[in-house]
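Each remark here refers to the structure printed beneath this line.
In this view, the complex is presented without one of its protein chains, the others remaining in place.
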Amino acid sequence: MTTMVSADTLDISFPEVDYLALAPLLIVFGAACVGILLEAFLPRTRRYSAQLVLSVVGLVAALVTIVMNVGEDRPAFAMSDGSRVDAIVIDGPGLFLMGAIVAMGVIAVLLIAERRVSAGGAFVAHAAVAADSKADAAQARHPGATEVFPLTMFAIGGMMLFCVAGDLLTMFIALEAFSLPLYLLCGLARRRRLLSQEAAMKYFLLGAFASAFFIYGVALLYGYAGSVQLVDINAAIAASGNSQVLLLSGLAMLAVGLLFKAAAVPFHVWTPDVYTGAPTPVTALMAACTKVAAIGGLLRVFNVAFGNSGNPGGPSLAWDWRPILIAIAIATMVIGAILAVTQTDIKRLLAYSSIANAGYLLVGVIALGQALGATLFYLVAYGFTVLAAFAVVTLVRDSQGEATHLSRWAGLAKRSPRFAVIFTLLMLAFAGIPLTSGFAAKFAVFSSALEAGQTSLVIVGVLSSVILAFPYLKVVVLLWLSQPVEDAPAVSMPGFMTGTAVTVGVVFTVLLGLAPQVLLNIVDGAGQFLAK
Amino acid sequence: MGTTYLASYSTLGFLLVLGVLVSIAAFAANRLLRTQAPSPAKQTTYECGLDPVGDGWAQMQIRYYVYAFLYALFAVESVFLFPWAVVYDRPGFGVTAAAEMGVFVAVLALGLAYAWRKGVLRWL
């Protein structure tokens, strides 16, 4: 993967490896591998605690090494002859994205590990057992698979790699590394097995379809630029005499693959079904961390390869792809917001809200370098809020498991006001009410997009966020004003882990709303992607 | 954005509309011109001239899949091993390269070990 073959001499030299720069990735993937060993050789009863400790310790250690890397701005590999190997690039935004994924990953792991809310946890042992069969009924009585921990670690590691990959092939490997575990995790839900299996199958098929677009785009771009490195593609756009058809088709295909993961319209179709069917902790992981990874990848590709961010005044392809991306962003914001209005299932509602939020994030991508900091801020603000929201969803339960249909939530405030206050706060943050992180994030993204001259996008964004506020408020009204239904679901007391997830999410939502400056300083300090 | 710039997008719109119209026209013409004589035989799945047997949704033993998977794993591993073997003795490679390939093989072995412990390799 790191060796390059130059055609005439076949002279291959060994690169210097910066192990500190690689340490976060090595730790997370290493922890995942050790997790598999534990799974294979530890007695069943001790696996759960060992896996949980290993995952959390691994993620925290990765976070420490990410912090140790702050200020670095270079590729992790250096050739002795000075030529560029950009397989993995450690730069400010990359480190920030990795840090965000790991920090949210810790919360997601806590949610995944929760076993006190429902007996045996949210997962079953085998994804592929036919739903409602005898074997399926049998496995419902046992605690779930502890394989979810290494799978989650692989997914988190892949997402981290996706954000720091400096060439398209590494990026593709990262894409698969985080997608495959997610496909499997989606199929492991303890309740409503059929929905869960269906979600996994759909996500897998459509994900594979999108990956094909991605790799085809990579091939076309290689044909155009003679390299898969983002910086080389950028250089080739200014200098290459090759056909523009290769470049533009390649760009389009690549974008389709990336936009699929980011859930932008019209590549969003999988999102509602998969978010609904997947076990809620996994949905939380996808909504928070996968969103960061997908948008992080989009940001790096469009800034470094197609936006000429290293030389903002120079020739750039932005004039060509911007209108298309603008159309997609507008469609994503508007359709996501409108379809959210009629949803009757809380997970589905959050799925459509996640689509609309992808649109707001795309506004940041379109505005390129100027909006980079604001987009990073948005990712963190949205991520923590959505983690807390899904954590709360796991707590509202009746005899059938989670009660996700909104009609079941009517009047819950009367029975558990504390829960209702928390969820109301989260909904207000989604709606972008000031003094919550949602407002600060939207304001930052929109104002920097405005600075970049994207006035029409900002106006559509503001208007669609007005529409989007409505479904959130509908939930609030439902919680507080409606009469509770007969045999209304109860809100379980959260265990330590879910409690932590909710608390952290709420604290971030409030803190980033009251004093966004702290995080804004960090994202400003992260600077730009390493382009040259 | 100048008018010519926007005009180039109207070309796109025109092209899309045209594409949709052409396909609609083709299907409509087909529907109008063809003769209609439905029979059960025409509804059956085409399988090289043979009559199809059973349901299209046949189940097969999942173990075949696992074995195929494990096989592909090692086949791919050897693809990576050959180029590595060619450059292994060049200056600057040596021990580091050996260690790296060791890690690579170990990761794959890890998967095999897991499969073995989980009893996948036993044929019931």
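Which chain is which? They are A and B, in the order written, and residues in each are numbered from 1.
Definition applied: a residue touches a chain if its C-beta (ideal position, glycine included) is under 8 Å from a C-beta of that chain, and two chains touch if they have at least 3 such contacts.
We take it that contacts and distances are computed from a predicted model.
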Options "ABC transporter permease", "Amidohydrolase", "Spore germination protein KB" or "NADH-quinone oxidoreductase subunit L": UniProt name of the undisplayed chain
"NADH-quinone oxidoreductase subunit L"
Residue in contact with the excluded chain [from A:Ser118, A:Gln370 or A:Thr500]:
A:Gln370
Out of A:Gly187, A:Pro272, A:Gly383 or A:Pro494, which touches the unshown chain?
A:Pro272
Candidate in contact with the missing chain, chosen from A:Val56, A:Leu188 or A:Leu251
A:Leu251
Thinking of the whole complex, not just what is shown, which of A:Phe77, A:Tyr183 or A:Phe260 touches the missing chain?
A:Phe260
Among listed residues A:Ile215, A:Ile324, A:Val485 or A:Leu511, the absent chain is touched only by A:Ile324
What does the interface between chain B and the hidden chain look like in terms of residue numbers?
8-9, 11-12, 15-16, 57
In the complete complex, the non-displayed chain touches which residues of chain A?
130-132, 192, 194-195, 198, 201-202, 205-206, 209-210, 213, 244-245, 248-249, 251-253, 255-256, 260, 265-267, 269-270, 272-273, 320-321, 323-324, 327-328, 335, 338-339, 341-342, 348, 370, 373-374, 377, 421, 428, 433-435, 439-440, 443-444, 446-448, 450-451, 455, 458-459, 462-463, 465-467, 469-470, 473, 477, 480-482, 515-517, 520-521, 523-524
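Here is the rule we use: only the chains that are shown with their structure count from here on.
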From the C-alpha centre of chain A to that of chain B, how far is it in Å?
25
Sort out for me which residues of chain B touch chain A in the complex.
9, 62, 87, 90, 92-93, 96-97, 107, 110-111, 113-114, 116-118
List the residues on chain A that touch chain B in their complex, please.
3, 12-14, 33, 36-37, 39-41, 80, 128, 323
